[in-house]
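With one protein chain withheld, the remaining protein chains of the complex are depicted in position.
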Amino acid sequence: MHRYIPNSEKDRVDMLKAIGKEKIDELFTDIPEQFRLGRDLDLEATKTELELDRLMKSLAAKNKNIDDLTCFLGAGAYDHFIPTVVNHLAGRSEFYTAYTPYQPEISQGTLQNIFEYQSLICELTGMDVSNASVYDGAHAAAEAAVMTCAAKKRDKLLVSSTVHPEIRQVLKTYFRFRGIELIEVPMKDGETDYDALAEMTDKTVAGALIQSPNFFGVVENIKKVSETMKESKALTIVSVDPISLAVLEPPGKLGADIVIGEGQALGNDVALGGPYFGFMAVTDKLVRKVPGRICGQSLDEDGKRAFVLTLQAREQHIRRFKATSNICTNQGLMILKAAIYMNTVGKEGLKDVAIQSMQKARYLRNLLMEKGLAEPVFDKPYFKEFAMKFTKPVAEINEALLESGFLGGFDLNSRYPMPNTMLIAVTEKRTKAEMDAFVKALEVIK
Amino acid sequence: MKVQSGLYYSEDHEWVRVDGKTAYIGISDFAQHELGDIVYVELPDEDDEFDKGDSLGAIESVKAASDILIPVSGRVIEINDELDDAPEKVNNDAYDAWLIKVELKDDAELEGLMNAEAYEAFIESE
Amino acid sequence: MDDLKRTPLHQTHVDAGAKMVPFAGWDMPVQYKGLVPEHEAVRNRAGLFDVSHMGEVDVDGPEALAFVDYLVVGNVKALEPGKVLYSMMCYENGGIVDDLLVYRRAEHSFLLVINAGNIEKDDAWIIEQAKKFDVYARNRSEDYAQLAIQGPLAQGVLQKLTDLDLDTIGFFEFKENVEIAGQSALVSRTGYTGEDGFEIYTSPDVATKLWTEILEAGKNEGTEPAGLGARDTLRFEATLPLYGHEIDKDVTPLEAGLGFFVFLDGDDFIGKEALLKQKSEGLELKLVGFELLDKGIPRQGYNIFHNGDVIGKVTTGYKAPTVGKVIGLALVDIEYTKLDTEFEVDIRGKKKKAVVISKRFYTKKYKK
Partner (left out) sequence: MKHYEKLIFEVSKPGRKAFHLPTIDVDDLSLDEMLPEDLIRKEDAELPEVSEMDIVRHYTNISQKNYSIDKGFYPLGSCTMKYNPKANEDAASNPGFKNLHPYQPENTIQGALELMYELSDMLAEISGMDKVTLQPAAGAQGELTGLMLIKAYHENRGDHQRTKIIVPDSAHGTNPATAAVVGMEIIEIPSDHQGNVDMDALRGAVGEDTAGLMLTNPSTLGLFEKNIGDIAEVVHDAGGLLYYDGANMNAIMGQCRPGDMGFDVMHYNLHKTFSTPHGGGGPGAGPVGVKDILVPFLPVPMIAKEADTYLFDYDKPLTIGKVKSFYGNFNILVRAFTYIKAMGREGIKEAGETAVLNANYLMHQMMDLYQIPEEMLCKHEFVAAGLKEAAEGVTTLDVAKRIIDYGYHPPTIYFPLIVHEALMVEPTETESKETLDDFGKVMKQIAHEAKDEPELLKNAPHQTPVRRIDEVRAARDLILKYKDSLKE
């Protein structure tokens, strides 16, 4: 028998006998003959652990990862440092081999973590209520959009074209089948065209989704947008980089109704795009409209503090036909890592991470200008990412950079009519030496 | 299960208490029992207009969230905002804890509803 | 007496220096300036009464119509929504539980207005009877304040305070949610004085505001606050019965001369059998009007004699302000009810001459 299956052949025989059967096949007599496979699956033979180890390592070795390469690539997935305790503790199997905490008495670990995570997200975003997370940033945007339309009983949503292209793509897919109209708001000098936004807003619009720092790294004027929305009794959804909230005024203080974002930067691996988690925080007013799980504090029979999933009546498995969302799970392991990360870096540490990323981004940006290698595209306040215009197609540059061990920035021309423009991300992990080397490499390429 | 006479009942277990040209609307004691401990009552705004059968809001218990389908058409003239802080009132006395008061659009719609007797029989059969 | 009930206007009355007296368990204003001037104000101009002590009962539900029709002696089925019916509730034996106004608010919705002194009794009676019907009946007396503005100028005064053209409310008709001085009220062209006028039902918390606004608006017309004293003399002149006087549990509507309000050709109602019997067998007693020829005031309960035999009782007697004579109403043996029949009223041991006259002491000035 396979090593993952404890029973021996003898156990099998005994168990069959116990239920009055002789052969395993007798357990499948209820499957009509015509549907029986009648052959072996076309898969490779069982692998021993040693073989398995070889195979997986060889596959992994076929990839170049951001330990091998110096990474200036961001665009929604960031190479921030992950303290070692994060993976050690999140790697405890009491966490990762537990199921959804539907039996709270024996799930207090998972539940307490969700509660602490919700508290931390509310701190960062300046909002009243956080859910236990959704699949990822794009999914958070989709859920927030649907929720906004449901709450407002309107079916139009404004989305700034400075919002991450992947988010807008996912929104398009969700809206197509939900009959929600997605209206793209044009951009102006790297940020949302606020005048256009105001003109496009009326009483038929449920709300607006903006991103800050936006896809180009520019910090947007959330207050302006939320004021515009309030005039039409519409909602403001802001997608944020959680790290930036250590130093940026939180959307909650600027009139946002829903704050969402991609949570990967908080202690999670870039992992080729997943699993990540999307966080979602709202004002008290919207607490009953929030999709997904929420953990609440209560008391047990002995009057002791205890945590439990609450507001579950909103959940799809109960609302069924009435559901506005069908999400079942949250990203338990991911928010565990995020919470451990936030608690480890702590109040001061998160600020350090944000500030050093900004300082280093500014260093590199200036250096590129000084050396006359590239020109900044926008002159706007930015966080840790910025767009630079080169003299060659970015694809070409990146290819060359790769040769010298650098993972170049994002080619904006692949999503916007912005030839030769690279979106460069700098995290606290980058050193002066790495950035100098990066610039040297670019000098050669040029 | 208490069934208050003098009220009109819908198959979705809402009751209507006429009061002249207006009517109070609530959920039946049966519904309250089915839902269990009610933790939240979501009500519409005053002046909202509904047609018979529209969802005027929702009632949430720990187990379930059910929409409240308005049994008669009308305009909301008052909502029972006491339920905001004390949703348990619906559990305590479903016929006292009205949800909304509407201006009736058409008395005749009442004829389409059940009286106490019919409703009692209805929940028996449920 | 502290356990007396008070209307929302109680303080207003006291401040206005009204003379307060206990009436039917309520501390009510019997008069302000004086009975006679108030009486005349109503007859010639307009008077405002606080009648918040009256009782109100809501009856709604699928069988509301059938129930009310069964409860009272009148023909409720003929009553259209928006109209009011004066009627009575009887016991099985025909004796009167109370007289009342029946407001049909909608197809399935009624408002019953009953006498202050009978609220508990009536409420218990109605609830008891209601058990046999699929109706929702409840005492709403706490939720209503009631004002009555009565008199030839009443409409003019009230009209100043509302955009609704009061001509659209006919005699014994009513409208709901009428805005009066910014307050929503039920307004009916009804009264208890024999004059044209309105009764206004509103929520207790706005009663005072309404009261002062109406008096203010009626200043030039000489509108006066009027007390229960005037109310009684007015209704008496107009021969409107008062429970405990002309009518009570021992008197049937027929005997009280109110047969006109009894609808015997319709569906069954409580007491119908007894009344039919009484009608076929003829009455033994009847309510008559009389004028006292000697001096004195015939009070309620005084015996009436004929040739030394007691033949009846005084139900009400007054020196009537408008007609200026001493007149009264009495329940007497059917034999002595013809006009000009003479008999004696025993006033504190002295027999005083009296003669039967028409009950129509005063021709009502209703606007029909």
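We call the chains A, B and C, going by the order they appear; numbering starts again at 1 in every chain.
Keep this in mind: contacts are C-beta pairs under 8 Å (C-beta built on N, C-alpha and C of every residue); 3 or more make two chains touch, one makes a residue touch a chain.
Because the structure is a prediction, the values reported are computed rather than measured.
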Exercise. Among the chains in view, which touch the chain not shown?
Worked result: A, B
For this session: Could you tell which one of A:P186, A:P275 or A:G372 touches the chain left off the display?
Result: A:P275
Problem set entry | Residue of A:T29, A:T204 or A:T391 in touch with the missing chain, whole complex considered | A:T29
Problem set entry | Residues of subunit B (touch criterion as defined above) contacting the omitted chain | 37, 39-40, 60, 62, 87-88
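As a convention for this text, only the chains that are shown with their structure count from here on.
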Exercise. What is the shape of the graph in which nodes denote protein chains and edges denote touching chain pairs (line, ring, star, complete, other)?
Worked result: line
Exercise. Which one of the chains is closest to the middle, using the mean of its C-alpha atoms?
Worked result: B
Exercise. If you count the contact pairs for each chain pair, which pair has the most?
Worked result: B-C
For this session: Could you tell me which chain lies farthest from subunit B when each chain's centre is the average position of its Cα atoms?
Result: A
Problem set entry | Between subunit B and subunit C, centroid-to-centroid distance (C-alpha), Å | 38
Problem set entry | Centre distance in Å when subunit A and subunit C are each reduced to the mean of their C-alpha atoms | 77
Problem set entry | Sequence positions of subunit C contacting 2 or more other chains | none
Problem set entry | Multi-partner residues of subunit B (at least 2 other chains) | none
Exercise. What residues on subunit C touch subunit B, complex-wise?
Worked result: 58, 60-64, 105-109, 111, 130, 133-137, 176
Exercise. Taking the complex as given, what residues does subunit B use to touch subunit C?
Worked result: 4-8, 17-21, 104, 107, 110, 115-117
Exercise. Taking the complex as given, what residues does subunit B use to touch subunit A?
Worked result: 39-40, 42, 60-65, 67
